[in-house]
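Every protein chain except one is present and positioned as in the full complex.
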Amino acid sequence: MNDKLKEVLARVQAVLDEHIFPLDAEYHNKPWHLVVPYLDKVREKVKAAGLWIPQIPTEYGGLGLSVAAFGEVSALLGGSPYGHYCFNCQAPDAGNMEILIEFGTANQKAQYLMPLLAGDIRSCFSMTEPDHPGSNPTIMGTVAIKEGDEYVINGHKWFTSAADGAAFAIVMVVSDPHGNDRHRMASQIIVPTDNPGFKFIRNISVMGEEGSGWHSHAEIKYENCRVPSTHVLGEEGDGFSIAQKRLGPGRIHHCMRWIGICERAFDMMCKRAVSREITPGKTLADKQTIQNWIAESRAEINAARLLVRDAAHKIDTLGASQARIEISIIKFYCANVMQNVLDRAIQVHGALGISDDTMLAAWFRLERSARIYDGADEVHKSSTAKQILKNYR
Amino acid sequence: MNDKLKEVLARVQAVLDEHIFPLDAEYHNKPWHLVVPYLDKVREKVKAAGLWIPQIPTEYGGLGLSVAAFGEVSALLGGSPYGHYCFNCQAPDAGNMEILIEFGTANQKAQYLMPLLAGDIRSCFSMTEPDHPGSNPTIMGTVAIKEGDEYVINGHKWFTSAADGAAFAIVMVVSDPHGNDRHRMASQIIVPTDNPGFKFIRNISVMGEEGSGWHSHAEIKYENCRVPSTHVLGEEGDGFSIAQKRLGPGRIHHCMRWIGICERAFDMMCKRAVSREITPGKTLADKQTIQNWIAESRAEINAARLLVRDAAHKIDTLGASQARIEISIIKFYCANVMQNVLDRAIQVHGALGISDDTMLAAWFRLERSARIYDGADEVHKSSTAKQILKNYR
Amino acid sequence: MNDKLKEVLARVQAVLDEHIFPLDAEYHNKPWHLVVPYLDKVREKVKAAGLWIPQIPTEYGGLGLSVAAFGEVSALLGGSPYGHYCFNCQAPDAGNMEILIEFGTANQKAQYLMPLLAGDIRSCFSMTEPDHPGSNPTIMGTVAIKEGDEYVINGHKWFTSAADGAAFAIVMVVSDPHGNDRHRMASQIIVPTDNPGFKFIRNISVMGEEGSGWHSHAEIKYENCRVPSTHVLGEEGDGFSIAQKRLGPGRIHHCMRWIGICERAFDMMCKRAVSREITPGKTLADKQTIQNWIAESRAEINAARLLVRDAAHKIDTLGASQARIEISIIKFYCANVMQNVLDRAIQVHGALGISDDTMLAAWFRLERSARIYDGADEVHKSSTAKQILKNYR
Partner (left out) sequence: MNDKLKEVLARVQAVLDEHIFPLDAEYHNKPWHLVVPYLDKVREKVKAAGLWIPQIPTEYGGLGLSVAAFGEVSALLGGSPYGHYCFNCQAPDAGNMEILIEFGTANQKAQYLMPLLAGDIRSCFSMTEPDHPGSNPTIMGTVAIKEGDEYVINGHKWFTSAADGAAFAIVMVVSDPHGNDRHRMASQIIVPTDNPGFKFIRNISVMGEEGSGWHSHAEIKYENCRVPSTHVLGEEGDGFSIAQKRLGPGRIHHCMRWIGICERAFDMMCKRAVSREITPGKTLADKQTIQNWIAESRAEINAARLLVRDAAHKIDTLGASQARIEISIIKFYCANVMQNVLDRAIQVHGALGISDDTMLAAWFRLERSARIYDGADEVHKSSTAKQILKNYR
């Protein structure tokens, strides 16, 4: 870790400590429209501190951090549910920025990328479908048919995160339903959310919370949704390969964000352990079970962090395709570590742990999704094994 | 299981199938005041069917089921979040009925028990404190000082479930703070909730849900709360022994309720497995990981049920004090089985599993408390071991 | 549990306490020829006590216990590696007795069953093959071709337990290799071990131990092994159905034997916990981790026992085929409980636990096979799930 990165991390930590951590427990159960004015102020401070969009190349106004370096930033930001948002590197916008930079036309960049980088608009990524398993994208049900110089999109999506209030969606569609090459069947198309064919159905209530704004997961129907054919990202048929590109850095982002959650939960667990008196003069910290949990959590978090760093380093040096095994491993490994650490932290807090007086309960319920989205544990395990076993045949 | 019980169970199941299961998924995320009119209608049907308060002796208008027999009923009712409520055997009222029957004076019974049995009022049980661990009741902070023929109660309680809308609380207090016998230090006192010293602070938001009515967990302050000394249950100093009495049957009630949840989640998991197509002609049921989860869940649920039945049988035949080990074991064993089964059921459902379109997500987050209330896992494990090791010294 | 069974169990326990437990730790690492003279003396005492072959119908000289009742005996006998042998109800002889009683001709009974029941000879069951998975018996490689009134058997078996010193083997063979009905392809044939075509290759060293006599697992080749066609059990083609018959009671036998091991390991763990001083005045029993293990072990052993009892009861009342799910569940559930309990008991014993000064180490290594033989965990889990899911299609 070089000195420049250390300095960036110190400044990121300072913003978190001063402006974000003190308020997140209070805000985290509030609706988005009450939270966002406060976050907008923090965003100004982040810009003023020169830390805005740290993951973005310098020519686009970012800090130009490598995947590995941004991973370290992400591990800090993950400590707050608002960390990434305040630095404008939150999912799904960060991924959309990334593919617009790599695949966007000049017009697409002007119209969609630049305001996104500026933080003036938000976006969403519309892939998951209620009626088809995410693990097999070749049997997707949303179809874009080319008519003249337009695409006509019809389909049913859900868990389109942050669609509520977004300016545009990047939609994953089947553009060549009868094609022979299943890796060329799909495309990604930009759809402005004010398009009359973009039907916002609802914010899906998730783990007791309907959410709103950036913090939401929408059900969307595309009903004869017509967009100019220039809205396709890259070439028609590039949908899968663009999705693959997006994969590696996004995985590091998420896994490090989870590690940020783990670190904060771990810290809370330790503080609780030393402060909760059980019998006069004896605290939870004196109980061996609690000691076991602290030691096991520390071991698992350290292991998770080292695995993610190793994967990030491989992506930076060898490219994402050479790091496929590592990228799959960190997905299931880190998601499970997070669930374990949160579960233990809650148990150490007792009744307080299930209350919303701390953020532990929110993390426990909302981050349960980590083992499902972007490929369920089981999908990644099978995929990891198949990659490994190729060398044995 | 005798024929009479079989017949009762069949009729309970019929009420559930006809009146409760069809609507609970729709209602379970609604506020209490919208749910209760519907439940009141079901209660009338339960009364009409002669199944009201099944756990209560016949001389008080119930079915007079044994602990073991009521356990079987509870396992059915647990399948819905509203099952026990509809039969007026829900916590904490059921426990309060039980101790009022055993320890209540004629006046207490007339004023508090009878309307409770009739379903005309609700009640709560005020024990847990934010500042003291539930695992050591001798260092409780709520104190009742006798002044003349009144008790003056001061203290701070939380997680007083269902206090919102309850007519009275039974409050656990230290009545003899300087006493030598720590098992005679505490008393249970009836406090009407309209007492000016009973300060309702808030419904604590738990796992994202503030709740209301019966479905809530209140923070309460007792501030110079004066009640007649005739409001004590049993004798002054009986607090612990009454709490112990309450323990055994309540444990069976809860564990069987959890098994009811497990069974319904298991059923959902199986239905999903056979219906969710992954590749053409292949469903989740063909995946070995899903098969493992189904087999492991079936094994664990069966084991849990047999353990609870065994404990209930011991309570009925030998008394709760002879069944202490079994009663502790089922607490931690069943709560963990439930968490495992729910976790697997969610994973099988994928994105649907974390949405509130099924009840799985609500169970996952709200029943996380099962490993905490009534003694955390760790407390019961230590206590079980200490009981066992007594025979080795 | 009726009074007659209680009385039998008390007498079995007395034999164990007086004659078997005191010496098994000393004998368990000795070769079979040094152990067997001692065991023969105990066998005489068992006969004298009227407890010989408790699992066998009274008309054949046994106690005529039901599957469930013998299960209780087995749980006691399992406490010693020699328990079942001393009562002549050890695998694989017990299974062979059972199928000879049900399927044997008068001649087969006279020649093979009667001396087996008397304890004058031993036998083995030759099914597992090194080159074919046990989980799919239809691709077995050992073939019996009928020539005139003889079968000519060729094939390669291993893990033919107790073949060393056995008088005869019951061999599972494919008798109809080109048959259409895969459930009628196999037969079971009696082969005397002095047949020149029965080639004893070696006792396979298992977990560091070559073994000998009853305590061994042989590799066998059948090379043009000719036996009269009257040596077939039942009809030709009955091999699978006989194997199925054998299944249920054998499973109860094994699972209850494992529970016997668990109980003794649990007892050792508790004794060690209260006696091993860690710091002056504090023993292992004061450590919460040890308490956790004791509580978890007690819960799991109780659960295992109740599951086995439930399965045995179903076999006795409904038949093994109605209890298929229960029989599969106890196989994987109990084997894993045993491994967990032994692992914890060793850990509590520290260096002593891995030494052969107690029996824990031998159980840990030799009973690792429990998760493999008679169907690996994974096979039983898949099979359980498939049975359950039939009801959902």
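Going by the order they are written in, the chains are A, B and C; count residues from 1 in each one.
In this section, a residue touches a chain if its C-beta (ideal position, glycine included) is under 8 Å from a C-beta of that chain, and two chains touch if they have at least 3 such contacts.
Just so it is clear, the model here is predicted, and its values are computed rather than measured.
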Omitted chain's touching partners, listed by label: A, B, C
Option touching the unshown chain, where A:K45, A:R226 or A:R298 are the choices: A:R298
Touch criterion as defined above, residue of C:L23, C:V274 or C:A376 at the omitted chain: C:A376
Sole residue of C:L23, C:M114 or C:V206 that reaches the chain not shown, by the stated touch rule: C:V206
Residue, one of C:N29, C:Q244 or C:T317, that touches the chain absent here: C:N29
Touching residue (missing chain; options A:C225, A:C262, A:I290 or A:A345): A:I290
Sites on subunit A contacted by the missing partner chain, in the whole complex: 270-271, 273-274, 285, 288, 290-292, 294-296, 298-299, 302-304, 306-307, 310, 325-326, 328-329, 332-333, 378, 380-382, 384-386, 388-389, 391-393
Chain not shown, touching residues in subunit C: 29, 128, 130, 133-136, 139, 158-159, 204-209, 276-280, 287, 289, 346-347, 350-357, 361-362, 364-365, 368-369, 371-373, 376-378
Residues of subunit B (touch criterion as defined above) contacting the omitted chain: 287-289, 292
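Here, only the chains that are shown with their structure count from here on.
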Computed distance of Cα centres, subunit B from subunit A, in Å: 38
Distance from subunit C to subunit A - Cα centre to Cα centre, in angstrom: 53
Gap in Å, rounded to a whole number, between the CA centres of subunit C and subunit B: 43
Residue list for subunit B, restricted to those that touch at least two other chains: 378
